[in-house]
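Missing here is one protein chain; the remaining ones are kept as they sit in the complex.
Entry: chain A
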Amino acid sequence: MTTTTRTAAATPSRAGAAHAAGRPFGMARHSLALAGRSLIKTIRTPEQLLDVTLQPIVFVLIFVYLLGGAVAGSQHEYLQFLLPAIMVQTVLFASIATGVSLNTDVEKGVFDRFRSLPIARSAPLVGSVVGDLVRFVVSIVVLLGFGYALGFRIGTDPLSALAACLLTIAFAFAVSWIGVLLGVLMRSPGAVQGTAFLLLFPLTFGTNMMVPTDTLPGWLQWWVGVNPVADVMEAARGLMVGGPVAGPVSRSLLWTVAIIAVFAPLAVRAYRRRA
């Protein structure tokens, strides 16, 4: 081997990739390293977080003060009704960023660099999905803090509220795999963003987020009935302010698992094939 005699500037020590094959848990370690990269990017460009922090605040303000009196009779009542659902919507919108930044990576050639390295093909995908969990947490913290300032109070107990947050994050994690699939398949970051918004609007607004289901026309009631996001919103509401829990939570979890089971393998496959 030529490598044993290579001692000049480029190769002063030979501690490198030689022993790489022997180390276990490579896939998890590589994914974490890549998640760390997403995190660095988020910290370095905090304006990226604006959409997932300011937008829900604006939504809350508009809905509560514009519709609150008419829908619920009082703004406080309406805030209690609205906030858990807005939380779900916010985190879902935040999950779009995963697909968008992935597409940017593909376009800029960063992913080709990763693909030429001896790491699992799925590691960059898992890395960016995991890295974006931080965005979800930030947006939830900001939204709940703001809601608290406006008078939102947890009607159950802190553990249930925490469960609501975790359930929301788990569901958004699943949905971000759809974003990943779009990110790998589509041609530009803008197209990914546009398509994702188009998908998310009926999913998040076609729910009982803003008004009780029984005020909706029949066809929309049907849609709310089959819409997984409505289940998650219902579950979050039940866990945070009270109401039915068991049904919506189990349906949400089922959806979460199903979406991951379908879209994660599809995304990894599309990514492998992308030339």
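As a working rule, a residue touches a chain if its C-beta (ideal position, glycine included) is under 8 Å from a C-beta of that chain, and two chains touch if they have at least 3 such contacts; residues count from 1.
Throughout what follows, contacts and distances are computed from a predicted model.
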> For the chain omitted from this view, which of "nitrile hydratase", "Oleandomycin transport system ATP-binding protein", "1,2-phenylacetyl-CoA epoxidase subunit PaaC" or "Aspartyl/glutamyl-tRNA(Asn/Gln) amidotransferase subunit C" is its UniProt protein name?
Replying inline: "Oleandomycin transport system ATP-binding protein"
> Thinking of the whole complex, not just what is shown, which of A:Ala33, A:Val141 or A:Val257 touches the missing chain?
Replying inline: A:Ala33
> Among A:Phe93, A:Phe114, A:Phe136 or A:Tyr271, which one is in touch with the chain left out?
Replying inline: A:Phe114
> What residues on chain A make contact with the chain left out of this view?
Replying inline: 2-3, 5-17, 19-21, 23, 26, 29-30, 33-34, 36-37, 40-41, 44-45, 105, 108-110, 112-119, 123, 275
